[in-house]
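Note that one protein chain of the assembly has been removed; the remaining protein chains are unaltered in position.
By written order: A and B. Residues from 1 in each chain.
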Amino acid sequence: MLLLSHPVPPPRPFRLRLLTTLLAISGCAGPYPQSTLHPHSDFARATDVLFADIVWWAAVVFVLVDVMLLVTLVRFRHRPDRPAPKPTHGHTIMEIAWTLAPAVILVFVAVPTVRTIFATAGGAPADALKVQVIGHQWWWEFKYTDLALTTANELHIPAGKPVRLAITSADVIHSFWIPPLGGKRDAIPGKTNYIAFRADSTGDYSGQCAEFCGTSHANMRLRVIVESDSEFGAWAQNQLASPVVPPKASLAEQGKAIFSRSACIGCHTIQGVSPGTIGPNLTHVGSRATLASGLFPNDSAHLASWIADAPAMKAGAIMTRMKPPLTDADIAALVAYLQSLK
Amino acid sequence: MTHAGTAHHTSMGLDSRKMAFWAFIGSECLLFGSLISTYLVYKGRSVVGPYPHDILNIPFTSVSTFDLLMSSLMMVLALAAVQRGDMKWGKIWLLATALLGLVFLGGQVIEFTEFVHKGLTISTNLFGCTFFVLTGTHGAHVAVGVLWLLTLFVRALQGKLERANAMTVEITGLYWHFVDVVWIVIFTVVYLIQ
Partner (left out) sequence: MKSWLTTTDHKRIGLLYFWTAFAFFLIGGVEALIIRAQLAQPNGHVVSAETYNQLFTMHGTTMIFLALMPLSASFFNYIVPLQIGARDVAFPRLNAFSYWVFLLGGLFLNASWLVGPLFHAGMLNVAPDGGWFGYANLTERPFSPGPNIDFWVLGLQILGISSLAAGFNFIVTILNLRAPGMKLMRLPTFTWMTLVTQFLVITAFPVITVGLVFLMFDRFFGTHFYIHEAGATPLLWQHLFWLFGHPEVYILILPAMGIVSEVLPTFARKPLFGYTVVVYSGILIGFMGWGVWSHHMFAVGLGPIADSVFAATTMLIAVPTGVKIFNWVATLWGGDIRGTTALHFAVGFIAMFIIGGLSGVSHASPPADLQQTDTYYVVAHIHYVLFGGTIFGLFAGIYYWWPKMTGRMLSETLGKWHFWLQFVGMNLAFFPMHFIGLLGMPRRIYTYPPELGVAQLNLVSTVGAFLIGVSVLLFLYNLVRTRSRGQRAANDPWGGATLEWSIPSPPPVYNFSVIPTITSRLPRWHTERHKAMQDPPATPPAPIHVPGGSWWPLVAALGLPVMALALLTHTLWIVFAGVALLLFGIYRWAFEPFEV
């Protein structure tokens, strides 16, 4: 966990406001759900402070050099009456001076950099909420280590509590990134990376895969829902419960029967119904707000088209059209069943 | 084999072809360096056998190594003969170098065949991948060298290789010794240090 964390976010000092002010001037007002300039955790704030420092140094150097350049260009522009320039070849003291000057500035950048590297290295207290994050082409799987709970694409965490994510991949290299909550870490097959942070306040943040991972890399999004302790507890309890059993003779029950006898079971888990692990766990899919890793709202219309032809909605989707195709009635039943799985 | 700017005075006083070859050898060091580093990084990480100690035949490869070292000696003799204009012995030593190179390649063919029979192919495990690509790349270099030496030998038979071409033989030697040195490193890293 970060040493420099605060339970309550401090007011943003002026030096941090430079970039956001520039944005406002340029007419882009937000809100920016994926912004690195609007940090909402100790991790994100640490990187933001460091970045703001660097931007200030960079601005100073840029202005100095470019003013020098412009002054030179104007002052020494060609004039017919100008005498031939003095052929100076160099100046040792000046060379030493402008070697040392950037070196000194870089020390001012390097020291806080190293401090922040160690502060953000992924260590967390023992009571941190531990979640395993597994990248898949092209969705995210979340396994809450201590809660024996598995979900997909929407990560729920409590505000103000330390969280430690153990990040890996099931296929190719991905990169897990929720900018308002902290920097990214790559999800690499055969390796586990850690990030740790404490979210400041409740809210709904978005992120997405940052490492090119194939056809639908652009569509590998995720949401993080930061909740109060009690909301998080209630959510977890609901996720731990057995899946809803549809009432007899309902459309949902038909849907369950169709699900159980079709290819769905090969890839998806519904606790007590099917064991597949290739696609997202659907035990409580009805409780999620979005579909297809954050691409669409989880409503009947989108869910129906998704089941009918996923690759048409998300390029390269591995869930292909069923052969023989499902009838509209079958799909309606499946939608009713999946939506009942709150 | 004359080239623009070779036979004439040069700024560094070094034959241009020879300088180019030194640059080439520097470049090759990085090539073999990367291959050998990969072998070392992946050493002991195979998840299935056969492993190096199951399969490497050190006495056999020691003989191959000795053979290649001897070929370097022949190369030195060949160059010395050509430089003093003794084309008769020049031919003999060139042929001897090439033949010892061929013997080494033969040894590699026997070794590879035996490994395949014992269940190690290029796709069996990481040891197979790194071993065959590393030693195979080296073998390809030896093969190019043998072809080159035989070419010189044929030129000599035709009477087209003379004392004036000593630089060509010297550069061939440079290549041949380099390939030999690389083998010493591979032999040490792959066979001796297990």
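By our rule, a contact is a pair of C-beta atoms (placed from the backbone, for glycine too) under 8 Å apart; a residue touches a chain by one contact, two chains touch by 3 or more.
All of these numbers come straight from a predicted model, not from anything done at the bench.
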{"item": "Visible chains that the absent chain touches, using the contact criterion stated earlier", "value": "A, B"}
{"item": "Absent-chain contact - pick from A:Pro125, A:Pro189 or A:Gly233", "value": "A:Pro189"}
{"item": "Subunit A residues touching the omitted chain (full complex)", "value": "19, 22-23, 26-28, 30-37, 44, 46-48, 50-51, 54-55, 57-58, 61-62, 65-66, 68-69, 72-73, 76-79, 82, 84-91, 94-95, 98-99, 101-103, 106, 109-110, 113-114, 116-118, 120-121, 137, 171-173, 175, 177, 179, 182-186, 188-191, 193-194, 206-219, 315-316"}
{"item": "Chain not shown, touching residues in subunit B", "value": "1-6, 8, 10-12, 14, 16, 19-20, 23-24, 26-28, 30-31, 34-35, 38, 41-42, 45-47, 122-123, 125-126, 128-130, 133, 137, 151"}
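Just so it is clear, only the chains that are shown with their structure count from here on.
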{"item": "Distance from subunit B to subunit A - Cα centre to Cα centre, in angstrom", "value": "52"}
